[in-house]
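To start, the structure itself, in structure tokens.
Missing here is one protein chain; the remaining ones are kept as they sit in the complex.
Naming follows writing order (A and B), and every chain is counted from residue 1.
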Amino acid sequence: MAVCTGCSLLCEDIELTLKTGAISQVKNLCRKGHGHFQALFTERIVPKIDGQEVSVDQAITKAVDILRNAKHPLLYGWSNSALEAQRVGIDLGKKLGATIDDTSSFCQGILMELVLTGKLPTCTLDDVRNFADTSVFWGADPSNSHPRLLSRFAYYPRGSKRQKSYEEERNCLVVDVRKSATAKLCSNYFRVPPGGDADFIASVIDVLDGKIPKYGDKKRMIDLGTILRKTEYGVIFPGVGLVYALQDKIELLKTLVAKLNEITTFKVVPMVEHYNMRGFNQLLLDDSGSINRVSFHSGQVTHGPENSIMAAAKICDAALVIGSDPLSSLPFGTAKSLAGVSLIAIDPRRSLTTDAAQVVIPSAMYGLEAGGSAIRMDGVRIEFEPIVKSDLLSDEQILARIKEEI
Amino acid sequence: MVGAMEIYKLLPTDACKECGYSSCMALAVALLNREKKLEDCPALLNPKYADKFKKLKELLAPLEKASETGLIIHPEKCFGCGNCVVACPVNVAAEPTRCGIGLGPQGDRVILAVEDGVVKCMNVKECRRFGPNKVMCNACTVTCPSKAIEFV
Partner (left out) sequence: MQVVVTVVTFRDIFQNEAEKKSRYSEDYRKLSAQITLDKQDMAGLGVKDGQNVLVKNDVGSVVVAVKASEDDSHPGLAFMVNSPWSNQLVRDDVCETNIPGFKGISAQVSPSGESVTQISELFQRMKAQGA
């Protein structure tokens, strides 16, 4: 049995046969996870300094050199590393007086903060399977992003209180700007215009208060109110679509959830994309009081948007990027700023970021070549063992060596 | 998916009855159910219908891939999400503590399982649509996000 680190569901029922140079007959992995496992054999990299192949030791020494001489080092990535590596990474940040941020900074961060600090009620995915009769996917398309979420937890399986499951006992609602694959499957789809989520929330609150909704199709909104009222145990899964639409109005979601909880039980589980983003957010919160965007500069712990990857990329003079490809995933302006600084990339595979990096350190793929633990999107800790032998160092080992040498 | 009407439009529609049916529409339905072959229509073999014959061949080609229950899987469209694996009542009955609660099956008594990222079909005879007492179950098709599973 293996664990898939392809997304934050961390599916644990993966069975596979190993042959040299190939993984075949893998059972239960979805298409996305299958791509993730095949990644073991493509675009692997070697240690490099300024484009020249070197030994791992030389690459690590060069990385130490760059970080030690930097005035404003930035440590970024983290959501694709095990907890053990994240722990060392945060300690390295303190030792360096660095700015540290992760991918949550440009996606689920503001929502995750509310969940981890107890300002939004949450539950585990096992609770969803056992008790939930209404799941709401809002600005999220799990069929594409978390392919097994509906089958393992949210809609199709039978649970202790939901033996009749999707046929009779569960509703699945989708609120989105586009009719996604999940929207086609759900029991009720509500289309919102881009940025219309705040108005939609206001209308839901109106119908729950028994008022005529100001926005949207009145009849459908009233029907929605009825479904929500009749719900025994509801779960909202907000995706990046909702987070981006609300941004500084994220409080509106809190208001809606509070309102729903006056009537019945409603929980929130953020649709975390990378397999251990939540783990990093939890570790950093326990350590510094903030889930992301932290600076340890001159021994002070500060938190704020000025430490976000978008802002820090513009002022840092060196950046260590681990398990992430910001040059591909971040806006052009941020990408080009990062491409211009002394960049150290730790990654199992080639990416635009490793292509631009001054120092490249190859790492083992977690879940495949290295073991460790991670926090699933719902807060459950999952342990995993390596499934293939590898001489590559893990993120944890690489970071520990950098930290030691500094 | 192909409909009887589409097939009918490409038949000679002269109601010669040589295929044994009283109308060309009846033959179209039989072709759809794979009870008859195109070659069973003698008129169609006439060279003047060569074009239509070719089109019909193409139209009916996917049906040949279908299993005995009429199940067709398009692996290239499949997400590997396992919705069908978990929804299929035969799967659930075979492995209540696995498929029943959202996990992939372990044994070999199931009909649907995900392998190498896409769904595979086996033991078709266990499908509720199989045999004389068949039920028009559609748990696997209605739960598919990408129309990767169809019945003819």
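FYI, a residue touches a chain if its C-beta (ideal position, glycine included) is under 8 Å from a C-beta of that chain, and two chains touch if they have at least 3 such contacts.
Remember, it's a predicted structure, so these values are computed and weren't measured experimentally.
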| item | value |
| --- | --- |
| Hidden partner chain, touching residue among A:338, A:382 or A:398 | A:338 |
| Contact with the hidden chain (one of A:145, A:324, A:363 or A:394) | A:145 |
| Absent-chain contact - pick from A:243, A:269, A:364 or A:399 | A:243 |
| Touch residues of chain A, complete complex, unshown partner | 6, 30-32, 34-36, 38-39, 42-43, 105-107, 109-110, 139, 141, 143-145, 147, 177-180, 191, 193-195, 240-241, 243-245, 247-248, 305, 308, 310-311, 325, 327-341, 350-352, 355-356 |
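In this text, only the chains that are shown with their structure count from here on.
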| item | value |
| --- | --- |
| Of all residues in chain A, those that touch chain B in their complex | 13, 15, 24-35, 129, 143-144, 147-148, 150-153, 155-159, 166, 181-182, 184-185 |
| Partner chain A, residues of chain B touching it in the complex | 78-83, 85-87, 92, 96, 98, 100-104, 106, 113-118, 143, 145-146 |
